[in-house]
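See below for the structure under consideration.
All protein chains but one are shown in place.
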Amino acid sequence: MEKVKVTIDGITIEVDAGTSILNAARQIGGDVVPPAMCYYSKLKDSGGKCRTCLVKVSKGSEKDPRPMPKLLASCRTAVMDGMEVQNITSLEVVEARKGVVEMLLINHPLDCPVCDQAGECHLQDLAYEHGVEKTRYEFERRTFDRIDIGDKIQLHMTRCILCYRCVFVADQLTNQRVHGILGRGDASEISTYIEKAIDNDFSGNVIDVCPVGALTDRTFRFKNRVWFTKPVDAHRDCPTCSGKVTLWYKGEEVIRVTAPKDQFGEVEDFICNTCRFETKNTSDWVIEGPRQIANTSVISSNHYEIAQPPPVIKTNLVLQEANKEQFEKATRS
Amino acid sequence: MLSITETEVVSFSQELISRCNEVVARYPEGKQKSALLPILHFVQAEFGWVSAPAMDRVAEFLDIAPIEVYEVATFYTMFFLQPRGKYVLEVCRTGPCCLVGAEKIMRYIEQKLEVKEGEVTADGMFSWRGVECLAACGMAPVLQIGPEYTFYENLDERRVDELISNLKSKQ
Partner (left out) sequence: MSRKLLLEHINVPGINTFDVYRQNGGYRSVEKALKTLSPDDIVEEVKKSGLRGRGGAGFPTGMKWSFLAKPEGVPRYLVCNADESEPGTFKDRYLMTYIPHLLIEGMIVSSFALGVNTCYIYVRGEMMPQICILEKAIVEAKNAGFLGKNILGTGYDLEMYVQPGGGAYICGEETGLLESLEGKRGTPRIKPPFPAVSGLYNCPTVVNNVETIAAVVPIINDGADEYMKIGIGRSTGTKLISAGGNLNKPGVYEIELGVPVEEFIYSDEYCGGIANGKRLKAVVAGGSSVPILPANLILKTVNGESRLMSYESLADGGFVSGTMLGSGGFIAFDEDQCIVRNTWNFARFYHHESCGQCSPCREGTGWMEKVLHRLEYGHGKLSDMDLLVDVSKKIEGNTICPLGDAAAWPVASAIRHFRDEFEWHVNDPKSAMERNYGLAHYADPLEIEVKG
């Protein structure tokens, strides 16, 4: 495979041609990875919509070094050989991202205290890193009634940020999609239009891919806060899926089963509904050991590793050195 | 979300089906979904609105999932997802029309028909609503009436009176 060189926030890496900027950044890892609320590497055609992963391309490529006039969605822009990208070293990017966060929060209820997603909510993390403490929005927010779509999943549309991930799951993992995006503009909603249960072997995955608490596990509803539960990796011989899961324990009891998620919050493998909903005894599983959770996550809070609140522009000596010139320019004005 | 209690089945007339087939033939094989918007227009012209069972029938005809039809029908503003009056007066409410009195025309129609925007008159004859730019700004204010989408231009109160009494007598 042809390799191309790309420099992100001053760090150069060689990746396969056709790799997106976001995925190149993920290969570097750490602070230079743009946040992604709608992109999901395991879902084809996802991404491009939420605009949180916008980056600045300050040099197009070796062949055509002109900078791109607008910020680009890093999840849907392929790297070119010699491309130079700025993420957290560009004030323009940070400013735009703050704007996106503000927009996403306009219609998102701040009901985190009673939301099952709290603690593992990507919007919560994003807002914590990039949001401002006060909203400038002074109008009525969009609200919907909670509905149960089948006996296992609850849809709380008020919280939805319209990332379309659950639609892609239904399209790509199941044979008949029954829910979709209805309406348009800020009146769009996830719905089945007429009352229907979303029920098939893989429907539970919509819970895992939802970046917020719009789609939650009814069997886990109000059982516990995630940060009081203990994640444990486990597997079983499953005829339908890989059978590799994370069990979430409260004491001796498995109160939730999810697919194991990587450092970017994406599942490693989609799991079937039997593994997720029907097998909640320790005896159903072969236990592998405690799940490693990033120490910046609230889930690690009772693991006695103190996490620093991550400031938007981080104290990172490598980055600072690599972007000396940019920093000077930005701070001078 | 709609709760459908009875499963109504909508059947398409032979004539409607042959028109649908004609449209499908315009696209390459396997791309019959392209016919969705034209067919939804046919359905609305035939039934006056686009009901969920009618959409299910369209999905069946095009061999696509019903949700694909719902998604599309709710995206575009021309499709009525609820029954409306026989004549729906759609008045352009965008800037250029408003510069020359579209808002006054809408208030007048509201008074005259004695129904609010989106409602149906008691006799089932009329509904009205404001719609966005109809691309006829030089003839403003304008309104249109489906299913033929006939245009009525340079509106004033007298023309609205005439129009409504003509439609009433057309019955």
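Observations
Letters A and B mark the chains as written, and numbering starts fresh at 1 in each.
The criterion applied here is as follows: contacts are C-beta pairs under 8 Å (C-beta built on N, C-alpha and C of every residue); 3 or more make two chains touch, one makes a residue touch a chain.
The shown structure was predicted, so the numbers you read here are calculated from the model rather than taken from an experiment.
Screening B:16, B:55 or B:72 against the full complex identifies B:72 as the residue touching the chain left out. Of A:148, A:186, A:262 or A:278, it is A:186 that touches the chain left out of the display.
Checked against the full complex, the candidates A:103, A:118 or A:147 give a single residue touching the omitted chain, namely A:103.
Looking at A:6, A:43 or A:73, the residue that reaches the missing chain in the full complex is A:73.
Taking the complete complex into account, residues 26, 28, 31, 33-38, 40-41, 62, 68, 71-72, 75-79, 93-96, 98-100, 131-140, 144, 146-151 of subunit B touch the chain not shown. Although one chain is not displayed, subunit A still touches it through residues 47-52, 54, 70-71, 73, 76, 78, 96, 99-100, 102-104, 106-107, 136-137, 139, 161-162, 181, 183-188.
The rule we apply is simple: only the chains that are shown with their structure count from here on.
In whole angstrom, the spacing between the mean C-alpha positions of subunit A and subunit B is 40. Subunit A meets subunit B in the complex at residues 147, 176-184, 191-195. If you check the complex, the residues on subunit B that touch subunit A are 1-4, 52, 65-68, 70-71, 74-75.
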